[in-house]
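Only one protein chain is missing; all other protein chains are in place.
To keep things simple, chains are lettered A, B and C as they appear, and every chain counts its residues starting from 1.
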Amino acid sequence: MTDPATMNTAPPPLRFAILGAGRMGVEHGHALIGLPDAQVVAVADPVEAAAQTVARLTRAARTYADPLDAIHDPDVEAVIIVTPTSTHAALIEAAALAGKAIFCEKPVAADLAETERVMRIVQERGVPFQIGFNRRYDAPYIQARERIDAGEVGVIEQFSATGRDPAPPPLEYLKISGGVFLDQAIHDLDIARFLVGEVTEVTAVGSVNVDPAIGEIGDVDTTTALLRFENGAQGVVQNSRRAVYGYDVRTEVFGSGGKLVMDATPKTALLRYGEGVGMDHYHFFMDRFRDAYRAEIAAFVLALREGRAPTPGAHDAVESLRLALACTRSLKEGRPVRVQDVQATP
Amino acid sequence: MTDPATMNTAPPPLRFAILGAGRMGVEHGHALIGLPDAQVVAVADPVEAAAQTVARLTRAARTYADPLDAIHDPDVEAVIIVTPTSTHAALIEAAALAGKAIFCEKPVAADLAETERVMRIVQERGVPFQIGFNRRYDAPYIQARERIDAGEVGVIEQFSATGRDPAPPPLEYLKISGGVFLDQAIHDLDIARFLVGEVTEVTAVGSVNVDPAIGEIGDVDTTTALLRFENGAQGVVQNSRRAVYGYDVRTEVFGSGGKLVMDATPKTALLRYGEGVGMDHYHFFMDRFRDAYRAEIAAFVLALREGRAPTPGAHDAVESLRLALACTRSLKEGRPVRVQDVQATP
Amino acid sequence: MTDPATMNTAPPPLRFAILGAGRMGVEHGHALIGLPDAQVVAVADPVEAAAQTVARLTRAARTYADPLDAIHDPDVEAVIIVTPTSTHAALIEAAALAGKAIFCEKPVAADLAETERVMRIVQERGVPFQIGFNRRYDAPYIQARERIDAGEVGVIEQFSATGRDPAPPPLEYLKISGGVFLDQAIHDLDIARFLVGEVTEVTAVGSVNVDPAIGEIGDVDTTTALLRFENGAQGVVQNSRRAVYGYDVRTEVFGSGGKLVMDATPKTALLRYGEGVGMDHYHFFMDRFRDAYRAEIAAFVLALREGRAPTPGAHDAVESLRLALACTRSLKEGRPVRVQDVQATP
Partner (left out) sequence: MTDPATMNTAPPPLRFAILGAGRMGVEHGHALIGLPDAQVVAVADPVEAAAQTVARLTRAARTYADPLDAIHDPDVEAVIIVTPTSTHAALIEAAALAGKAIFCEKPVAADLAETERVMRIVQERGVPFQIGFNRRYDAPYIQARERIDAGEVGVIEQFSATGRDPAPPPLEYLKISGGVFLDQAIHDLDIARFLVGEVTEVTAVGSVNVDPAIGEIGDVDTTTALLRFENGAQGVVQNSRRAVYGYDVRTEVFGSGGKLVMDATPKTALLRYGEGVGMDHYHFFMDRFRDAYRAEIAAFVLALREGRAPTPGAHDAVESLRLALACTRSLKEGRPVRVQDVQATP
């Protein structure tokens, strides 16, 4: 099956640096080491031990304290940015200017003007760019998209998404997160765009149920948004920062030809019959979406290898942010907001 | 186990008239004949053959062409009103004035003033009254309510309901139905009130996807409503007049203590493994809610027998209508509507 | 739809007597009163209060202490025999000799010779006869049979059935039950014959796990049987007298074209998310198979009305018993037993 001649001429693997050695650095390190077409040559993190852990996992030769040093390492062709959110924009900019391919966790920035500015640089420099909306690479969502494209659902008329986390992140994180729509709901909003299309108007409500401290920093933890899509479809998105039963992501697309439901029950193939019937539920996004994290990195590497633009890219980064900002504004102002009215204020 | 003495003193069954011998007349006839505490003594329908069919099913001795004759039959203690919607108010009024217990299919009337007027008569006369919101007697909804009351869900924070019919009713029916919120969504809105509480504000959108003729009569066939509850919870309700896969009713209640989901898949306990795995879906409300129809009539009879007020009653008839009218107004005016602003205009 | 002329000439309902006013008398009384084509004219039970309860439910005019009196009541056309098992054969015989149509709960008798003798009388007299294998009228089993007949499963190659009760019946009952294969497993064995075909050889094992007293009366409470079918298919049947989670019936048919699984989870459409995900399980055969009990009686009445032989009939009563006896013999003798070797010993 494999031709030795082909083997001998197999191109050398793409050389990556992983910027950030936290949980997502480990996760994406796992993804890269499983790909023969990728080689991690450097890991950057101010915490040396963390950098070394990921370097050991990925068999990377070098570690850096400063991600900029990794970006400017001439041996590095592509970077995986999983540093704190506030550094994303600057690192993307540096990597783009250095001509490196870029994978970055969402968001680029909490600010639309800054996001648009940096995405413009990426596009001007022509460097490949992928934003980390991992659900687009989760098997049921991929299949849903394929079936929608194949016409199985007919004309899409209604969309519904639920996204609930087991518990809110630390308050320090929430303070700089841009709010629940930018930080959490944006995944559901991106899936709405992925499966249905662009949204024209949103009406959002929100309240504080989980922790009064969240209200004190001007955020909410429980939200519902009503969406109107460009193609006429109607949508709803419900989010909460706390579900005692675990991590809860459900999406439904309804149309003239049928319905697709992406849910996550049960977690494993074990049913327990005792007092009624019981099964496990997903506890966290990592156990629910692990395969999707692997797949999005594999897709990024494959796109680089084949010279195609990776997806989702700069446009999706900007438009999902705009949609999340529209929800935020609707919540604040207590009225429907047209998405196109959300513009960067230079 | 059964004491003959008790048997001998068993009270005679309650004597019912069924007004209307259409599909629901047959359905409620089935329910009554299964109850030893009930006896159908009369069936009224202008179509003699239909009346006779239900009379044969229920072993009723008499048929009437005019429901008023059945109401005034001195042998009749209680009436089941399943005539065309436009006649409900007048028949309720007549039955109340005649001192008969009343079960009536929803709605009392499409008009709030008329509904309030008739409900006032019912209350003034002190006759037992139950409105046909059958889902309140469906096993999973009953259990959900019990678990909510027991505190299992904690503080309710989010509500979500989907209601889709396999196909729209005839256009002639739709013309007098009062619109999709009054005719279809009202079941989901009533369940919202049943499980969560009163709604203070609604924002509704709607569109015509199923049949342009529905638009021509000023109605819509696909709707989404955003609800704000008095207790702070958020809700969404999505409805459609056409689901190619059948009858689709799903309800979710989320709170600080967990989540309850009432869904309906699969219809039967048969899984088919061939090209993937397949199972049947409910085709119509009759096969999905048959047990609930039986249970609501049984509950009505039991309440009469025990001298308790049946439920849901006059208040629920009025408030669910008000809520549906608020959705209708929000759709028409393109803005959030406070439910309490919907008042009868005398 | 209904033609008054037809209505007026509708044949009078068939006149039934219910023999036995225990749990199954109530159950079948419910079924009959729901059928316009049936009229219960008499109920027989030595316990007068019980007879009166069923008479009140079915609006029957007369009660008898002695079932033979009901059989010989000239107004009675058909009998439902739900008396204690030990009386079945004599009552069937009396009813057959009196020319009455007969529905009888299984079994006819625990003895093959007696069963064959009585079935012969039924057939000689030409009275309609149906034996109460209710699962054959459960929706998923009916659909399974239709799909098998339609060729969806292809050539059937493997069969698997599980039948578990929540708790054993009283010891007094077990003593006269004929043993677990005749009393409990016979339902699964009948379904094996219904869905796959005749069985040629069985190998059965059994043990006492639930209650030592069951062993002391020479019975077992936990059994597994290996079946070989005439058409080459292989089968297994597992039974237990006690499942702490409730009533557990699962059947699987596997063939060259796919697989059909009839299971019963969850009981209701309510999923509870808290500590994992939970749902209810069926507690007893009554809540699992209620619809099947109604359907088998409806089918009996319809067959009588249309002049067709009801099913399952005398042949199924005999052959299922022979199969159960083969399992019993295999268990006792610790070796495979050919079903045709089980013959009545006159």
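Heads up, the rule we're going with is that contacts are C-beta pairs under 8 Å (C-beta built on N, C-alpha and C of every residue); 3 or more make two chains touch, one makes a residue touch a chain.
The shown structure was predicted, so the numbers you read here are calculated from the model rather than taken from an experiment.
Asks: For the chain left off this view, which of C:10, C:65, C:155 or C:286 is in contact with it?
Replies: C:155
Asks: Which of C:87, C:123 or C:234 touches the chain that is not shown?
Replies: Touching the chain that is not displayed is residue C:234.
Asks: Identify the residue among A:112, A:144 or A:243 that touches the chain left out of the display.
Replies: Answer from the full complex: A:144 touches the omitted chain.
Asks: Provide the residue numbers of chain A that touch the chain removed from this figure.
Replies: The missing chain touches chain A at positions 1-4, 6-7, 10, 30, 33-34, 36, 47-50, 52-53, 56-57, 59, 139-140, 143-144, 147, 152, 257-265, 268-274, 280.
Asks: If the missing chain were put back, which residues of chain B would it touch?
Replies: Residues of chain B in contact with the hidden chain: 243-245, 248, 265-266, 271, 273-281.
Asks: Considering the whole complex, not just the chains shown, which residues of chain C touch the missing one?
Replies: 154-155, 157-158, 160, 162, 164, 203, 205, 207, 209-210, 222-224, 226, 228, 232, 234-236, 238, 240, 242-245, 248, 252, 254, 256-259, 335-336
Going forward, only the chains that are shown with their structure count from here on.
Asks: If I average the CA coordinates per chain, which chain comes out farthest from chain B?
Replies: If we average the C-alpha coordinates per chain, A ends up farthest from chain B.
Asks: Hey, how far is the Cα centre of chain A from the one of chain C, in Å?
Replies: For chain A versus chain C, the centre distance works out to 57 Å.
Asks: Based only on mean CA positions, could you tell me how far chain B sits from chain C in angstrom?
Replies: One centre to the other, that is 37 Å.
Asks: Pull out every residue in chain B that's touching 2 or more other chains.
Replies: In chain B, residues 257-259 touch at least two other chains, as defined above.
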